[in-house]
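One protein chain is absent from this view; the other protein chains keep their places.
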Amino acid sequence: MIQPNDSFEEIESAVVRFAGDSGDGMQTVGERFTDSSAFAGNDIATLPDFPAEIRAPAGTLAGVSGFQLQFGSREILTPGDVPDALVVMNPAALKANIEDLPEGGMLVVNVDSFKKINLAKAGYDTNPLEDEEFRKKYHLIELDLTGLTKEALAETSLKPSDKARCKNFFALGFMYFVYGRPLEPTLKFFDDKWAKRLPELAEANSLALKAGYNLGDTLETARNRYQVSKVAAQPGVYRKISGNEALVYGLVVASKKANRDLLYSGYPITPASPVLEGLSQLKKYGVKSVQAEDEIAAMGVALGASFAGALSVCATSGPGMCLKSEFIGLASITELPLIICNVQRGGPSTGLPTKTEQSDLLQALFSRHGDCPLPVLAAHSPSDCFDCGMEAVRIALTYMTPVILLSDLYLANGSEPWRIPNVVDLPGIENSFANEDEEYVIYRRDPETLARTQAIPGQVGLEHRIGGLEKGEDGGVSYDPENHEEMTRLRADKIAGISKSFDPIEIRGESEGDLLVIGWGGTYGAISSAVGNLRDEGFSVSSVHLRYVNPLPDELGDVMSRFKKVIVPELNLGQLAMILRAKYLIDVISYGKVQGKPFKVSELREKFLEHVN
Amino acid sequence: MIQPNDSFEEIESAVVRFAGDSGDGMQTVGERFTDSSAFAGNDIATLPDFPAEIRAPAGTLAGVSGFQLQFGSREILTPGDVPDALVVMNPAALKANIEDLPEGGMLVVNVDSFKKINLAKAGYDTNPLEDEEFRKKYHLIELDLTGLTKEALAETSLKPSDKARCKNFFALGFMYFVYGRPLEPTLKFFDDKWAKRLPELAEANSLALKAGYNLGDTLETARNRYQVSKVAAQPGVYRKISGNEALVYGLVVASKKANRDLLYSGYPITPASPVLEGLSQLKKYGVKSVQAEDEIAAMGVALGASFAGALSVCATSGPGMCLKSEFIGLASITELPLIICNVQRGGPSTGLPTKTEQSDLLQALFSRHGDCPLPVLAAHSPSDCFDCGMEAVRIALTYMTPVILLSDLYLANGSEPWRIPNVVDLPGIENSFANEDEEYVIYRRDPETLARTQAIPGQVGLEHRIGGLEKGEDGGVSYDPENHEEMTRLRADKIAGISKSFDPIEIRGESEGDLLVIGWGGTYGAISSAVGNLRDEGFSVSSVHLRYVNPLPDELGDVMSRFKKVIVPELNLGQLAMILRAKYLIDVISYGKVQGKPFKVSELREKFLEHVN
Amino acid sequence: MSTTITEGTALNKKDFATPNDVRWCPGCGDYAILNAVQRTLPELGIPREKFVVVSGIGCSSRFPYYMNTYGFHTIHGRAPTVATGVKVSNPDLSVWMITGDGDGLSIGANHLLHLLRRNLDINVLLFNNRIYGLTKGQYSPTSEVGKKTKSTPLGSVDHPINPLLFALGSEATFVARTSDTDMKHMVETFKAAQSHKGTSFVEVFQNCVIFNDKTFGPVTSRDSKDDQVLVLEEGQPLVFGANKDKGIRLNGLEPEVVTIGDGVTEKDLLIHQPKSANSAYANLLAQMSYPSFPTPMGVMRQLDGRETYEDALCQQVSLAQSKGDGNLQELLTGRNSWVVED
Partner (left out) sequence: MSTTITEGTALNKKDFATPNDVRWCPGCGDYAILNAVQRTLPELGIPREKFVVVSGIGCSSRFPYYMNTYGFHTIHGRAPTVATGVKVSNPDLSVWMITGDGDGLSIGANHLLHLLRRNLDINVLLFNNRIYGLTKGQYSPTSEVGKKTKSTPLGSVDHPINPLLFALGSEATFVARTSDTDMKHMVETFKAAQSHKGTSFVEVFQNCVIFNDKTFGPVTSRDSKDDQVLVLEEGQPLVFGANKDKGIRLNGLEPEVVTIGDGVTEKDLLIHQPKSANSAYANLLAQMSYPSFPTPMGVMRQLDGRETYEDALCQQVSLAQSKGDGNLQELLTGRNSWVVED
């Protein structure tokens, strides 16, 4: 193995971004860099960023795909505001990303792609690399990646065009040198992926990676190298995990804990498809997965399976949520357990299908007709999707209710290190099954939870009928006015009462002060970082991050009232802010951003500063 | 014609309810009584009330169908809290309605149906008519309607069973006598309906009606008769109109005023089907109506037609609204004009399909994913559906936006007198068409309204493409972060700015005081009556009835702040209240009712009284 | 569909009736169908608790309320999806799906298509009354062109769906038709549906007395029946008529009505072969319609041997589990974990 030389500059954290064409393999190298950093013991957070087209025309701005990560020896909560180093594979990638690179930042450029035609496709009249101003502004490293890679692979049997396609790993190797990353995890990846099927590819990529690394050692300009030490983490077994993976695992574990077979039913949609794909691979764990004809069907299949006793789950994104509304109403009035995950993306309509947003909160709360409140949860980090998956199942089965679980594209695709829990230590989940020895009264309720009990088809003597018409306690259709009011309020009270089972609110910072920041979902990292920084600087700022959007935690009003101001940053036009204002009559300040991108720590910091002192 | 005798007691208003089996023709006699009262110059309001089944088993409670109306010489705003007179055709009708009849109320009973088997079907162990307590409690009039009708029709050629079916008109004739109603409108109705096709039926019903009337003259118990004088109404031509009829007319008139052909596309659903049925009959007015395969399709057809230049409308109820959400998002982002009517019924899910409710307000505001605000209007009385239909079209075409118009079952089926407007006096409606002489930039906006202009397929040189992906001003797909934020805010600002075009808020009562009642939709009559009564009694109560739920009128916050308390009565669990609280941070009191029934004036009065003094 | 038959628990029709009032209009054809189903189920040797009846919305879809089994009255058009969920979750249940011409063919035809092609072992009964009953009489996708209804005052303009052709186009493995006027035929047909392994699609002609009375009268009424109905029996020639003297012969690919006698014998007639591999024959039957042809009744197509969706899926699950159940801790740990020591 190549030994890193020792002229390192020690830094606390760094942000690296790779950008290139959709076909350039930027997501792959980003993931590898992440693995390597995790393996090196750093904390990490990632931000993949790709276009809605599968492979838009090579060289155009529309085709630029990027991957940013931050890694550090301190707690890393976001993928970083701006890159310290930017690797660009072509002019379009430069054009699309250069504005984000601060002066003096490291800019690694694949120069052989800076030909007239590519410059034109990117909308450059002249080659920016020939501009002296530009050259001086950054720490520019020009590499003829194609040429260097081909050279490195001269001995291999690959076709020249295939050789050139290894250039992403050459670039990666180079960056590994700069940041002193270990090569092993990536070499292992090549092995796992190709050693059997395409050994020549595994070999070529290894060669390219190493060649890139070695180049660093020889290249004048790359002399300064950085060292990022291990983060002080709790002891345990760790892995890197994305939000969608964590969700899949959380659901499977919950199904085992609840002793119900998991039935997943979904329809492909970005960014929720990996949940379908991930669960499809877990038949070994008793998971049945159905790719339905659409999201309505997916929900219907899930509801039917729930009626038949399965732990039913479906996941989708905004457009699919629209289609589920009517069935959600039916699930609510029949009080069947069911998990509905919305991995949010930019809206409205088809919107920005590969960008992140948090703009489906009000939809989650109010999409269906009639008074039909439901529990709504939101995960706040990739690994939190695991916990939220389990929690959603607990609520669904304890309270006999559909549960809406919100995630978002940023969490779904982003990843972070996760301390793997011990499965046996995780709590069990109770079901609310009917007592076979008693007369079965469908909507008779547990006085504590107000949940009804469930009888499963196949159980002798518990035959019964349910449906979407209003009904009395015995399930018989009832048009009685008072009964309707009673049933409507009982259903609402049941949901409202779930808050009694919540853990107390966790406040980051003092429990009173100048400014309280309330967040929910994927903004957790950015908010916590900004608030943490401000507190370190002595400002009186605290934050609360809500897992439960409905019902809200009982003590939230109290907490809010202990601060002079409350601000709610969200990746929408102020949806949670509206809910809090209505409930607590506090003049909550809404700070909305709708750019298909997560908050930057710096923009939050600035905004918060406006409201302290 | 039969002359009413003159021993009348003059009363200001009266409430009559007819109740019988679904097959007994109660809706028909109710409508006739209404016509007759309108013709007599009274103000009126009606409440049809029927089960979800077409014809549930004869004689059961499930099959009871009723019709209540109030008529008076003063302004009549509701169908009345409780009946002064109740006509019941069978024991089930008695059972289902008797609780509403106050002591001393007139109770007309079809005694021949009070046989054992019918009593049992209604759940009576003994015949209540044999109970002395019961007999004393009401002003009981027992008629052998079947026998009397058969007798009256002895000479006609109808089959005995067909003769018996005329008993509803016999009962109606009797009630006409009691309340001194003119027979002409009903005789004319027979003529219009049956004279050509079934002359023997027209004759038989006329005979039955007159026989019933004459019986009144001879029957001891019916001696006291009531007289309700003409209401002092504005001069003009009047007709009786239901909410659904008014909506149909409003839309057709608007289409002519806007010079666009009306394309209606719908899918049958209670209580919106009459809009489809009504517009299907207006081909003469250039209306094209399409019965689509479902509500998604209905919305798609409407949107396609809107793109092609039509004035597009669809109407549905809650379950159908669920299905339209995704298309509503597309209509919003493409900024095409379109009217979406939701004639609300009891929810959630299939709920109470033939009962009224106002519980789809939050759905109207928030059903779709993404930040996607839209104008939401609500009609407040049957005839107001005409004005709201026109207003919805004005907003849609002026602002290039889909508009959601809320009605409800109570308005849709209920009716009232309507002073017919002069079509030529109604205002014209402007379109926002593209200028053929200029380069067409799809999302370039009018600086005043922020509306884009529309180019219609077939126009030379204005070819263009629209869709659901986020786009720049020129319509080109854009994933640019700043552009998305700008577009999202522009769309929101456009909708918010519509309030600039509203008429000032009308306050019923003083413009400041103890209690402000804010209502919306079909509760107008009950709220106005209750508030009017309280004001007459000297209480400081005023009311505002909102036509616009989004955007809210600009001065609403000001108005609210001038009252000590604000209460919002709604037929839901507090949906508008939530919106007002969020926007104005005023501790609005929510008064919700979810019983599938309108508010009674008395229950509102009581509630309001709790909050004054 | 077909379901493991458990030891005969001697059930009878009454065991399948609920105490609930049946709330259809007096004279509605739905009563007869309910009757037929309640007669069929006890004869199948399946315990009552294994039946699940799933429906959408419509008069017909009130059906589950009247069956003393597990039942789910869902939402308009979506019954196939819920039925699929029930069956996939527990293949041991006998699932019956009830739908109407509006519910199944207007809003819900997509789900029906996918149910049919996936071939879940479910029995689908489509009550075709060629009208929207519950919403009070608008035309439906099976209403004939020119039909005047509340929503088509000048007559409908859309070409109606032929439910059988639709099912065949969806490659259903069992396609049949029966009528609410013939109790015996209904029971037979429902039994055949149950004994077929795969989705069984049965169109039931159903009379709506209120909004579309006698729509099938010209075909199924007592007077016309003999001459207008062609009762299908496997392996038998296509013969019909009060005197059994008429039949169907093939001329190239066109069927024609012939009279047996003048030179034509039964041998010249088409033989009913519901099990032929390709669907062209069933397609011909499905296109035969009043008044040019007699209306076929019975099983038009029955294709054995296509695996059901739930069996295939469950097999994948068992196969995956055959090497032992998954270990959760291993799953969570994955292949790229690392340890942080104390």
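As written, the chains take the letters A, B and C, and residue 1 is the first residue of each chain.
FYI, a residue touches a chain if its C-beta (ideal position, glycine included) is under 8 Å from a C-beta of that chain, and two chains touch if they have at least 3 such contacts.
Note that the structure is predicted; figures quoted are calculated from it, not measured.
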Contacts of the hidden chain among displayed chains: A, B, C
Which residue of C:His114, C:Arg130 or C:His185 touches the chain not shown here: C:His114
Residue of C:Ser221, C:Gln236, C:Thr259 or C:Ser276 in touch with the missing chain, whole complex considered: C:Ser276
Chain not shown: contacting residue from B:Gly309, B:Gly347 or B:Pro598: B:Gly309
Option from B:Ser265, B:Thr316 or B:Thr488 whose C-beta touches the chain left out: B:Ser265
Of B:Leu69, B:Ala92, B:Met175 or B:Val252, the one touching the omitted chain in the full complex: B:Val252
Sole residue of B:Arg74, B:Lys136, B:Arg239 or B:Lys564 that reaches the chain not shown, by the stated touch rule: B:Arg239
Residue numbers in chain C that touch the chain omitted from display: 106-110, 113-114, 117-119, 141, 154-155, 157-162, 165-171, 250, 253-255, 276-281, 283-284, 287, 306-307, 309, 312-313, 316, 319-320
Those residues of chain B which, in the complete complex, touch the missing chain: 35, 38-39, 41, 185, 188, 192, 233-240, 249, 252-253, 256, 261, 263, 265, 282-288, 290, 292-294, 296-310, 312, 326-327, 329-330, 334, 419-423, 457-469, 476-477
Touching residues (missing chain, whole complex) on chain A: 52-58, 60, 62-63, 267-270, 273, 276-277, 280-281, 283, 289, 291, 293-295, 319, 349-350
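Basically, only the chains that are shown with their structure count from here on.
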Chain pair with the higher count of C-beta pairs in contact (B-C, A-C): A-C
CA centroid of chain A to CA centroid of chain B, Å: 46
For chain A paired with chain C, centre-to-centre distance based on mean C-alpha positions, whole Å: 44
Centroid spacing, where centroids are CA-atom means, of chain B and chain C in whole angstrom: 39
Per-residue overlap in chain B, given as positions that touch at least 2 other chains: 52, 62, 319, 349-350
Contacts with 2+ other chains: residues of chain C: 57, 73, 75
